[in-house]
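Removed: one protein chain of the complex. Kept in place: all other protein chains.
On to subunit A.
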């Protein structure tokens, strides 16, 4: 296959096949490098000049499958493989209706069933199986879940807004930090210059030994540069109004990778040393492998108190 890197008028660059040809006029790219292949609703490729010619007088039949087409409905394909293009588009269309999330289902099992149903529909549409039945199914679903669809769509928009908001915040913070850093560098440089001038003046006018003066000044410089780093400016937080007030706290909370998702086991405090003759002493050999009695102590104490109130708690809660 021979290929050249081209950029089409949408700014999309890609490897295009020189042998690629329009199935209608059989024109190849080799002969007309400017040829643009567009895709119809029925997923048939046609070159732009053919489309102009065929649909100059408004709607007309597709020359391949004779479906009625309009010029306006032709689009530039994203994927070279049209079967992929078709499936992606079906999915995009269906996602507007089938936008349920896992939270909407009482169990994972039901969510998976739902996902499978969606996959089935995609498959059927993609392969033109039971077209009427599928359409009815989609319509029925849309009617039944009208509220949920609208709700989820709104949520998605909110989430996108939130993500954009977070990104904007991050960007500004970074810029502010960079500016601070630049400022502090500038200040430091200026201070250094001043000190040098001072030093020379002192050396010229004072009667004490030059070495002593230099030593004293050096100590001063160190102090100053430290204080610069300490005077770190407060983070400038930019809060912009995006209409996000109804989002829960959990949505806006930052994710903490170290936080445990389980309750702490309490009732014990671990000591450094215990009297015990059961564990092997931490000899040098054992320690080399990472052995530390403390881990075993902690593990034992945890298992001693984990679940100690297992059957008791439920009774307790009912009383309350």
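To be clear about the criterion, contacts are C-beta pairs under 8 Å (C-beta built on N, C-alpha and C of every residue); 3 or more make two chains touch, one makes a residue touch a chain; residues count from 1.
FYI, contacts and distances are computed from a predicted model.
Per the UniProt record, the chain missing from the shown structure is "Cyclin-like domain-containing protein", taken from the list "DNA replication complex GINS protein PSF2", "Trafficking protein particle complex subunit", "Ribosome biogenesis protein YTM1" or "Cyclin-like domain-containing protein".
If you put the hidden chain back, the residue from A:70, A:151, A:218 or A:299 that touches it is A:299.
In the complete complex, the hidden chain is touched by one of A:123, A:181 or A:274, namely A:274. Contact between subunit A and the unshown chain involves residues 261-263, 265, 267-269, 271, 274-276, 278, 297, 299-313, 315-316, 319.
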